[in-house]
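With one protein chain withheld, the remaining protein chains of the complex are depicted in position.
Now for chain A:
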Amino acid sequence: MQSALEVTLRTQGEIWFASREVGRLADTEPYFLNTALYYAFGLASGRYVDRLFEPTYLDDTADVADKVYVTPATPTEGVTNRITSTYNTSTGDYATINYSAQDDPNEGRNLPSYGRRRVLGHGNELRCYVFGRGIDTDELRAELPGYVRLGKKRGKARVDTAPLAVDHGTGEYELGHAIGAYDSDQTPVGNLITKQMRPTPLIAQGAYDGPHVVLSNPTSEPEKRDTSDSSVKLPADVQFLRRKR
């Protein structure tokens, strides 16, 4: 039994994380990697108190990785609403010393007190797909919350889901939606576009050859289903960080 959902994330305020840091400017790319979405959707659980400072994606998703695959989220429209703002931390002390750059005792330490950041504003729409194995659509839908928190300061996004039909295919196909670079054993045969992201790169586009799943609109008759280019095709073996397990 296989099931799939089309999930739309609508940002309700600013969401930011540092995709890139250039001096005192931090920039947010309009992508949510699945490394974040598993936690945001509550499919994996992190830790409130951390002493290791190492990622634990594999352990945290050990129970769910065979059951549910979440793709990274990409913008549904090319244009996104981004806001650039300046931040300035203030300690709450009545008196603070403003050291000159020459005799700053914290020189050489990374203590960000001010800077600029470009963040995602409200009203951005990003799309991801959730693919379930051995779980039916209603069950899969019930797993996802109505609102999620994303990014460094936990910005809010609304979650809307729509069920999809799952078909199987084999042969050549175009990847229909971005996946993580380590999420499938299949190797792209051409037409490849990747995007360097941390912690995992994205495969944004690629031609593949092999068994795949086709996710399409469920309202049409099975034989009339749109399994052509506009449907979403993913490698049949797709699994979160498959190559790292």
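Basically, a residue touches a chain if its C-beta (ideal position, glycine included) is under 8 Å from a C-beta of that chain, and two chains touch if they have at least 3 such contacts; residues count from 1.
Heads up, the rule we're going with is that contacts and distances are computed from a predicted model.
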Q: From the list "Acetyl-CoA decarbonylase/synthase complex subunit epsilon", "YeeE/YedE thiosulfate transporter family protein", "Tetrahydromethanopterin S-methyltransferase, subunit H" or "Type I-D CRISPR-associated protein Cas7/Csc2", give the UniProt name belonging to the chain omitted from this structure.
A: "Type I-D CRISPR-associated protein Cas7/Csc2"
**Q.** Sole contact to the chain not displayed, among A:121, A:163, A:176 or A:206
**A.** A:121
Q. Tell me, which residues in chain A touch the chain that this view leaves out?
A. 12-14, 42, 45-53, 81, 83, 85-93, 111-113, 121-123, 145-149, 153-156, 158-161
